[in-house]
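Below are the structure tokens for one structure; questions will follow.
Missing here: one protein chain of the complex. Every other protein chain is in place.
Read from first to last, the chains carry the letters A, B and C; within each, the first residue is number 1.
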Amino acid sequence: MNRAAVIGVGQTRHAQKRTDVSIPGLLREAALRALEDAELTFRDLDAVVIGKAPDMFEGVMMPELFLAEALGAVGKPMMRVHTAGSVGGSTGLVAAHLVQAGVHRRVLAVAFEKQSESEAMWALSPKLPFQPPLVAGAGGYFAPIIRAYLKRSGAPDEVGMMVAVKDRKNALKNPYAHLQLPDISLDTVRASPMLWDPIRYLETCPSSDGACAVVIGDEAGARRAPRKPAWIWGGAMRSEPTMFAGRNLVDPRAGRDCAKDLYSQAGITDPRREIDVAELYVPFSWFEPMWLENLGFAERDQGWRLTADGVTALDGDLPVNPSGGVLSSNPIGASGLLRFAEAALQVRGLAGEHQVDGARVAMGHAYGGGSQYYAMWIVGSELR
Amino acid sequence: MRPVAIVSFAQTPFVRRTRLNDAELVMEVVTAALERARLPRHEIGFCCSGSSDFLTGAPFSFVGALDAVGAWPPIQESHVEMDGAWALYEAWVRLQHGDLDTALVYAFGRSSLGDLQDVLVQQLDPYYLAPLGADPIGLAALQARALLDGGEFTERDFAEVAAQNRARAQSNRHAQVRGSRPAGALLDEPYLAAPLRKHDCPPISDGAAAIVLAAGDRARALCERPAWIAGIDHRIEPHALGARDLTRSPSTERAAREANAHERPIDVAELHAPFSPQELILRRALALPGSTAINPSGGALAANPIMVAGLVRLGEAAARVIDGVAARALGHATSGPCLQQNLVCVLEARP
Amino acid sequence: MARDDENLTAPYVLEYKYRRSCGPVVGRFLAALKDGRLEGVRAADGRVIVPPTEYDEHGEPTGEPVALAPTGTVTAWSWVAAPRANHPLARPFAWALVKLDGADTALLHAVDAVEESRMKTGARVRARFAAADERVGHIRDLACFELLPGDAHE
Partner (left out) sequence: MSDAIKGFTAPVRLAYTVNAGRAASRFLRGLAERRILGQRCPVCKKVNMPPRGACPTCGVPTEEEVQLSEVGTVTTFCIINIQFDAQARELPYACASILLDGADTTLFHLIQEVPVAEIRMGMRVRAVWDDERRPSLDSIRHFRAAGEPDAPYDSYKEHL
């Protein structure tokens, strides 16, 4: 397998409604920034991989077809990935695979969502015939899982609120982040409406318009890149069915298996010690401690202690979501690639005000569907 | 590149309206494809599927289809919102890494659920084309007119393509539309969207298909005569029809070159041409010699399950290598209005 | 009601009013249509692209708008004998690629030719706009094209 690295990263300003741009305009904002970072143009690219969540969000079937010109893909291979919420991560991995397989030398991965063209909640909950009649939204699916985690782990109520505060404070250092909540505190989170008990309003992610792009290059390209590359040490995907007997939704095996595969590729035996920073897909605050356990950063039922002890804070021993995470910006299709891109920015030392000092090894994580689709990568500042 | 082959192919019968749901359709073809390769489910290294939510009208329609795969313990899996031929491409790329030896690829589509003409309008530029309601048959007819204006082909050539494909479909038990009427008789029919007649257009089809890929020695163990992928490539053209020469398919030409199509003669070519004039454009783009048998299956004019038909072309081409009819075969898939995006896969027998 | 051995079926309508945001280039073109004018946009290589996009087919940004005459030439067409509810015209019409005078790419729209026999490739056409008080800034403000007198193919 050939070596590959991230040599360019770009993202849009994320906002609830980016009505100032068209869909192609939104993608180009991210893509052109990634190309600028890599000091390349569209003509230098061999292929384009596009990722996004359901086409119903924008009401355009297979939108990559009409985006061919906007992304300079004419005359090139163009692919469109869709693996539910993990799609941004999968998009990065499919692009990396093309380089690692030796098929291409420079590939652009772009992931986006322009949820303001419809209304995300509507698209996720159409009243289809023959389906269970309850319309409770994404929170209605995930709240019972969080309740099960609380019961299992005995975690104090405050931990979820701590995550909500930490990620929003981090977002204040990220000029691209959607939510900018300077007054966030445990009190404001506690006082926010309990939407889906046990999930409070300020413990949920926003709905955003946004896009993210990364340029992935081969070894020669990475060595010539104008800025420090983020070397891809490993990448993994796993899926499991939505519903089956004995399914563990709190600690899904697909996530565990995916991380195990990833660490083995990256030569990591103790993720807690060896990974310097992690960008995890946390759409509801309680998923931070749950993923810390699922990914092997903490023992079962102990993940919340890392959060409570400040380990996951920006100045902690294992900063989680220095960018502000999904809790601060959530253009669904792009959210996974944003995690991957932030991991790359960290090891390149280009994360700006939310840079973790001395970050050398970083993890990007995405999940989707009913906690059943996983995509992850580990990037390093040095070639492994 | 690492040698990878198609070792097994299965398809449902294609029908106007199936009784089965997506998972049930996928179950049928996945089971058959794995049985043919005698490959146990838990030995599949990678899985990739192709489908579109807009066909069913429901988001995440590929998630339910996963039930048919038996994704436990958790599997390495991906999905493209594209024809299954591109899922096969993703799987081929993944097998190049060398750590996995087998892959399952499947695609499913039920066009019967909605009004396909309305659904496909949503595939167009949302600012300038979709608001006009530009329908896929009208656009294909526009391309047909451009071809007639070029002076090289006539409506009779279109009818010949239709007659030949429907005649060949008579020996394809999976086909939906078969026929024995000669081209001359077809020309007496009225236009559907001039210059296209009904016979120039594909049927509306439901169905699914699955393919098993294997690398190196594993392919030889799973199949007596694997259909080795000698090359595979795909290219896209501008979406704006007014920026293209609709009588040519430069993306097919380029993909064919990249896929080594011209190294040696092709015995069998399966072309994904939903409309009969498109087969003429593709034949020219691929520069196929007269000795090449085109669409022994009847092609997309015999059955056109959206998101599946391209993968079926690759499967049919591979099947001709596997069954010994062809030493070298070509499978082609298309996507988008008027052949906007094209994939070419060259398959061959190897000693 | 379906028989017991048949599957249950039920109607389902996916219905939503999507809200498109145009960005500067599409927005400017739609504003011109609202004013009853046609515009293209100049690409980096000097060509005039119609309908205008923010980029050319290589992804390069486009430049200034270029005013165009409301006349052009049909480069390809097909005949719609039975218009659908979402089509621009209720009576039989032609889909056509129209290369506006001064443009380098062709625009897809309807031609109100009435009779198929009047259509031909190379026909000269003129834009017909919707009534001024009905124009809102939408591709359908350009109601259709019509054949220029004397050029109909009788």
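Operating definition for what follows: a contact is a pair of C-beta atoms (placed from the backbone, for glycine too) under 8 Å apart; a residue touches a chain by one contact, two chains touch by 3 or more.
Just so we're clear, the structure is a prediction, and the values are computed from it rather than from any experiment.
*Asks:* Name every displayed chain that the left-out chain is in contact with.
*Replies:* Missing chain, whole complex, touching shown chains: A, B, C.
*Asks:* Would you mind spotting which of B:Ala5, B:Leu20 or B:Ala256 touches the chain that isn't drawn?
*Replies:* B:Leu20
*Asks:* Which of these, B:Gln11, B:Ser78, B:Gln122 or B:Thr334, touches the one chain of the complex that we don't see?
*Replies:* Going through B:Gln11, B:Ser78, B:Gln122 or B:Thr334 one by one, B:Gln122 is the residue touching the chain not shown.
*Asks:* Mind listing the chain A residues that contact the chain we can't see here?
*Replies:* 19, 59, 121-122, 125, 127-137, 139-141, 143-145, 147-148, 151-152, 193-199, 241-250
*Asks:* Go through chain B and note every residue touching the omitted chain.
*Replies:* Touch with the absent chain occurs at residues 17-24, 27, 30-31, 41, 54, 56-57, 64, 66-72, 110, 112-115, 118-119, 122, 126, 130-131.
*Asks:* Give me the chain C residues in contact with the hidden chain, please.
*Replies:* These residues of chain C touch the chain that is not shown: 4, 6-22, 24, 26-28, 30-32, 34-35, 136-138.
Note that only the chains that are shown with their structure count from here on.
*Asks:* Show me the overlap between the contact partners of chain B and those of chain C.
*Replies:* A
*Asks:* Any idea how many Å lie between the Cα centroids of chain A and chain B?
*Replies:* Distance between chain centres: 33 Å.
*Asks:* What is the distance, in whole Å, between the centres of chain A and chain C, each centre taken as the mean of its C-alpha atoms?
*Replies:* Measuring from centre to centre gives 39 Å for this pair.
*Asks:* Return the residues of chain B touching two or more other chains; collapse runs of consecutive numbers into ranges.
*Replies:* Residues 57, 126-127, 129, 238, 240, 243.
*Asks:* Would you pick out the residues of chain A that each touch at least 2 other chains?
*Replies:* Chain A, residues with two or more chain partners: 22, 56, 58-59, 68-69, 73-74, 126, 128.
*Asks:* Inside the complex, what are the residues of chain B that reach chain C?
*Replies:* Per the touch definition, chain B meets chain C at residues 19, 57, 117-118, 121, 126-129, 131-135, 138-146, 149, 191, 193-196, 238, 240-243, 246.
*Asks:* Going by the contact rule at the top, pick out the chain B residues touching chain A in the complex.
*Replies:* Listed in rising order, the residues of chain B that touch chain A are 1, 47, 52-54, 57-60, 62-64, 66-67, 71-82, 86, 89-90, 93-94, 96-99, 119-120, 122-127, 129-130, 233-240, 243, 250-251, 254, 335-337, 340-341.
*Asks:* What residues on chain A touch chain B, complex-wise?
*Replies:* 1, 22-23, 53-56, 58-69, 73-84, 90, 94, 97-98, 100-103, 123-124, 126, 128, 236-242, 244, 252-254, 257-258, 369-370, 372-373
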